[in-house]
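Moving on to chain A:
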Amino acid sequence: MTIRPALRMTIGALTCFAILAVFLVGCGTNNGGGSLKTDFGVDTSAKTISLGILTPLSGPVAAPIGIPLTKGIETYFDAVNASGGIDGYKVKLIERDTQYDPQVEVSDYQQIKNQVAMFAESLGTPTTQAIVPLSANDHILVSAATLDSYLAREPYMVLIGTPYRLQVENAFDYIVKKLGVQHPKTGIIYQDDGYGQDGLTGYKEAMACYGLKNVGEATYEATDTTFTAQAAQLKASGAQYVFLTAIPTAAAGIIGTAHAIGYDPHWVLQSPAFASGLLQVKGLNTLLEHEAWVVGQGAAWGDTSVPGMAEMLQNIQKYDPGQQPDGYFEFGYTEAKVTYAILKKAFDNHDVTRAGLLNAFNSLNNVDVGGLYPTLHYGSAPNQRVPSRDNTVYSIDSSVAGNLKSLSGDFTGSCAEQSQF
Partner candidate 1 sequence: MSVHSQLPQLSVAGITLRFEGITALDDVSFDVQRGELFAIIGPNGAGKTSLLNILSRVYQPSHGSVLFEGRDLLRLKTHQIARAGIARTFQNQGQFPLTSVLDYLLLGRHIHMRSGIVLGGIYLGPALKEERANRAYCQHLLDLMGLAPYRDFPMGSLPYGLQKRADLARALAMQPRLLLLDEPVAGMSLEESRDLAAVLLDIKEQLGITQVLVEHDMAMVMGIADRVLVLDFGRVIAQGQPAEVQANPAVITAYLGQEVQRAPSPGSVAHS
Partner candidate 2 sequence: MAYFIQLAFAGLAQGCIYALVALGFTIIFKSSGVINFAQGEFLLVGAFIASVATFEWGLNFFLAVFIALLITVLIGVLFERFALRYMIGRPAFAIIMITIGLDILLRTGVVMTGKANERPPATPYGIASGVNYGGVHFGENALWTILVTLICCVALYIFFRYTRYGLAMRAAAIDQEAALAMGVNIRLVYALAWGIAAAVATIAGIFLAINVTTFDSTLGSIALFAFPAIILGGLDSIPGAVVGGVVIGLVQLLTQGYESHIANFVGIGFDTITPYLLMIIILLVRPYGLFGTRKVERV
């Protein structure tokens, strides 16, 4: 049988069209499964629910942050799946390597967005910013591992920790209110990007709240290889407390250089500015232990008095025995707990469509993460959507697991309480 070329073309076009139509519409319908409403990422026959993970698995951010954080999420869901999943549904993670590059993140997002119910992870501020408008258009929830305050405004962003901005405010609350230092001379060194700007905003709010005497502000570029100018500038200003919104290598460079030129103020490190690796450096470890605090969040590693920590350590033994103490692992694990809470609520409502998930998220109110992090709050207005305003000030101690020792306990400063988003 011969088909005339024109006809063959028509048939071909129709076939393509049909495939396209199936692709576009097929997964958009409600395909039963009892009374459970589903759309994307839920396979009712295999009883799985797929979640997307966008994280750097290669490049410089991968080893220190991307990989441990993702392992935290994996470990938690391994445990969930082992105990029967969520209402019998097993969680499947679809992971994509973003290389911490916004463009790659966007293309990763596009690739898998129709395969997943929500994103259980998007790591990084610039990367997450890049998918904010997309997720709003696709009505898809994104759990973001970033503490950037701006993202609290976005209705589809699920945040976990206390934003950077509030970290700074709480740190100075600790210094002024808890330690009783009146009108301390303070300074800040911040990275020349969005992260640094967030820290700077918090610093300025703290100045107004606590009557700080701001004597020095300096900035550095991520590419800088010498920090003498910044250190000398702060030294000349005579600041007693210097806040560092930096990355670990820069924090180390600043503290080391300042010490070398005879300047040893009290350093307060934004949570991402510290990494355990810094303690390997001869000389720097003692400086850090004596002169630096880290402001952050979460139960100290190995503190089994916290039920969530005990559970996490057990799960690590079962599913990821090689894991070293790591704050980012803990973050990922906690993040997964929040994702679980959203999913669980949606399943309870018999609606795991994207609309159903958003609904579940908005009605979540409080999520207890077993004390790993303070109880997290969610809501629909920007101010309610800041999951937590609590922080802990830690000292650095290489003898304890995770290298951080809580000084202040968990608290919310008066300034952070009032901050508007």
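Picked so that all candidates are chains of the complex that A comes from, given by their letters.
General remarks:
Here is the rule we use: a contact is a pair of C-beta atoms (placed from the backbone, for glycine too) under 8 Å apart; a residue touches a chain by one contact, two chains touch by 3 or more; residues count from 1.
Bear in mind that the values here come from a model prediction, so they are computed numbers and not experimental data.
Put simply, of 1 or 2, the chain that touches chain A in this complex is 2. Those residues of chain A that touch candidate 2 in the complex are listed here as 58-60, 62-64, 192, 216-219, 221-223, 225-230, 232-233, 236, 248-249, 252-253, 255-257, 259-262, 275, 277-278, 280-284, 287.
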